[in-house]
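Apart from one protein chain that is not included, each protein chain of the complex appears where it belongs.
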Amino acid sequence: MRYLPHTDEEISEMLKVAGADSLEDLFTQIPKECCRRLRLALPEAKTEWELNAHMDRLAGRTASAAQWKNYMGAGSYEHYIPAVLSYLMGRGEFVTSYTPYQPEISQGTLQGIYEYQTLAARLLGLEVANASMYDGASALAEALLMACRITRKNRVLISRAIHPHFRQVAHTYFAPTEHETEEFPFLENGTTDIAGLSGKSDLAAVAIQSPNFFGCIENLKAFADKAHEMGALLITTFTEPLAYGLLKSPGSLGADIACGEGQSLGIPQSFGGPGLGMFATKMAYVRNMPGRLIGKTADPDGKRGFVLTLSTREQHIRREKATSNICTNNSLCALSAAMYMAVLGKTGLRALSQLNIDKSAYLRDRLSQKGFPQAFTAPNFNEFTVKAGPEFEKKRRSLMDKGIIAGVPLSTYYPELSGHYLFCVTETKTKEDLETLVSEMTS
Amino acid sequence: MKETIGTTGLILNEPLLWEKGCNGRIGYSLPRQDVPSQPLNAEWVCDGPDFPDLSEVDVVRHYTRLSQWNYGVDSGMYPLGSCTMKYNPKTNERQAALPGFTGAHPLLPEDLCQGTLELLYDLQQYLAEITGMDAVSLQPAAGAQGEFTGMLLIHAFHKSKGNPRSKILVPDTAHGTNPASAALCGYRSVAVKSGAEGVLTPETVAQLMDEETAGIMITNPNTLGLFERHVKEIAAIVHGKGGLVYCDGANMNALMGIVDMAAIGIDVLHLNLHKTFSTPHGGGGPGCGPVCVREHLEPFLPNPRISQKNGKFSLSEGFPESIGRLHAFFGNVGVMIKAFSYILSMGPDHLKKASQLAVLNANYVKEKLKDLFYLPHDVWCMHECVFSDKHQVAYHVTTLDMVKRLMDYGFHPPTIYFPLVVSGAIMIEPTETESKENLDAFIEAMRAIAKEAKENPGLLKSAPTRCKVKRLDEVAAARRPCLTG
Partner (left out) sequence: MKSIEELTFPEDRLYATDHEWARFENGGAKIGISDYAQDQLGDIVYVELPSAGKAFKKGEVFGTVESVKAVSELYMPIGGEVTAVNETLADSPERVNQSPYEDGWMIVVKPLDPTEKEGLMTLPAYLEMLKGLA
């Protein structure tokens, strides 16, 4: 077997050195009643070629971007990933390296992630970003816990316009603690109702997503001002970071912590994971922040180098008093994101963000003209919600037979929004694609 | 003079991204503007973030050079204890990169993702079979999240029985994520001292176990590389007071096809696909930390769950006692695909052989180094062995000095200063994918370093000298943190 290099001869020699008669002998330290009686009931080993065929068959039975026109967003986005990224991300020195605890032989990862931290902080308009969390949902949960630690208060208010799965994950994290979560509503125009903050006391944080789950841009400044007035932190979250290629950053609008999903930044959708939990905050809060951090320093010869730092916040030192239990994060995805931001640059990112707005506005307006009005009037980025009515589900199913997935039905998440569908248009759809969709939907 | 593996390599200098580039450059092919451009409301927009503008050539050179400063499993051996840095098969990468998988949206209707659901369902079955447990959730995104999930399951179980309980037993050899995960769940960790032979004793556990204790978190084999041979009795003691047994499965590489985790009394365990199941470490992730449970914990598993009926696979959230979601979608599917490929490539016999050879390799290294390095437990180990710097203390040489010198010899250091119960610990896990000649080269390097420690300790104190940088000032990095450029 190509991953097991030992020959029988070598095994014999090594057993002699180890003082054992056979491989089984080495396991006599394990009591008999702990051992398996039967051989593992797994499929027999496949050759590389059989495995390829098997995997091709499984992959072929999934509706993916190559053959389908998918207009779903809702936390996972189809964006072009340049060949440069796939090529560079295949380098074994990045893929097969360990966490950079020994910095002298990990400067590639360390500088790469330091660069990611910097670009992420600049994108979100805050002073420091960590080296990544698992995904946007767990990043939000950790941000809420961090706010409770900083303010020493127990209650957090979460907008109902935040991605439903993010809210569910926050509830899971909060369930065993003494802290409370409370949700507050959104308005008819698709944005969160700031009046929902009135009369609330003892708040550690207020959490808002922008662009929100419906695609609408929120007034983060108003929420920042109100939250701060109430002695709470403003936590902003996002699922589509490309929006910040153009929109004012959360930090510039008063966010204390900005966290969310970075999958759009050069990471394939892969049925929902791995993604990228982005997390940024102010330097004043850095010692309360979860996750790894990379800092700049020098060696005895004065050469610049990078190291993991402020590790005393983390589990391997602080153990039960750690800011989080996180150990392995999504480092390789953070590196991909940095590469993506590097190839786009300031110029490219702005142009790509504009293109996303343009493409989705085109579909939005064409659908409006053709009897599919917008549900919400607030401005949007690359997602928008359409009032399609109860009859549309049947039409949507028939469109799948034509290789088109027309949006995400919202009724499972918001019972009051049945007949509403969330559409996403990115740079991957041509005008022709959009016209085809419009014509199919109206036929 | 015999040449070592370690040399200076090809190391070119490369500045930070924003120290390069020129305004107006681009490295990306902008898609065609075939729709009208929208006017933007000045209230919402700005100039965009301050990113450097780089060409494609700039970016390729940048990251190619950076990669050359990195050691990887593809470069050489990583004998890191409890990390299982085994070879990462390239066929796994081919499978995870298939467009059918990478281009799949997680909210696809069921009949449009039967292939992916089948893969996930089968993987669950395989992991259940390998561990001997009854049900699996693939959702947790890493080992620590798997531990947190395990704690939540235990918490939910006790709550359903009417007494949530407040404490959990954590051995002194436990990985730091164990007490941290317990704390996230509101549990107070109670330390359990290991016995003189390096394993937990039933008497110690019996003294601490009571009806306020939710259970015990064990690692088996433990972080000293020893099988917790009293585990069945300990599980009985914990169960006797209504508690549950959590197993940190990070060290599963020693046990595949050999031990039945259910038979030894484990109620819930997590696995690290990026350790035992060969998925690459990626410089710090992504990983995947599935949890495997016995029947009585199945109702509490995270939502949604994958099931199968008449060959059709579906997702369901219809489990009212579920602890809920841990991840926005289903977890790190891209990582799961690689573990799935690995299991199919190895098959039942090679998985068992892998564990056997992992244990053989560790014992071989142990025997070849124990005359020069202090071995606290001179017995057959499992997949890893633990030495310390006790013999080198006399020369004022520490574990840190020795492993920094190991880098000059072309090896990544082993795990150091862990487990905490051994002062100056050096934890070595070769894994089964290292051949005898790699191990011999590692052993030779370690023996040379032991000699240097005695005769020329200055070499160790100034090490490493052959890497891109020498020993970095971690004190300055922590005193005056510079975390963004």
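So that you can tell them apart, the chains are marked A and B in the order they are listed, and the count of residues begins at 1 in each.
Everything below uses one rule, namely that contacts are C-beta pairs under 8 Å (C-beta built on N, C-alpha and C of every residue); 3 or more make two chains touch, one makes a residue touch a chain.
Quick caveat, the model's predicted, so the values are computed rather than measured.
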Kindly state which of the options A:Ser311, A:Thr347 or A:Ser411 is in contact with the chain not pictured. A:Ser311
Please give every residue of subunit A in contact with the chain that is not shown. 287, 311-312, 317-318, 321
In the full complex, which bits of subunit B touch the chain not displayed? Write them out. 417, 474-475, 478-479
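Note that in this section only the chains that are shown with their structure count from here on.
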Could you work out how far the Cα centre of subunit A sits from that of subunit B, in whole Å? 20
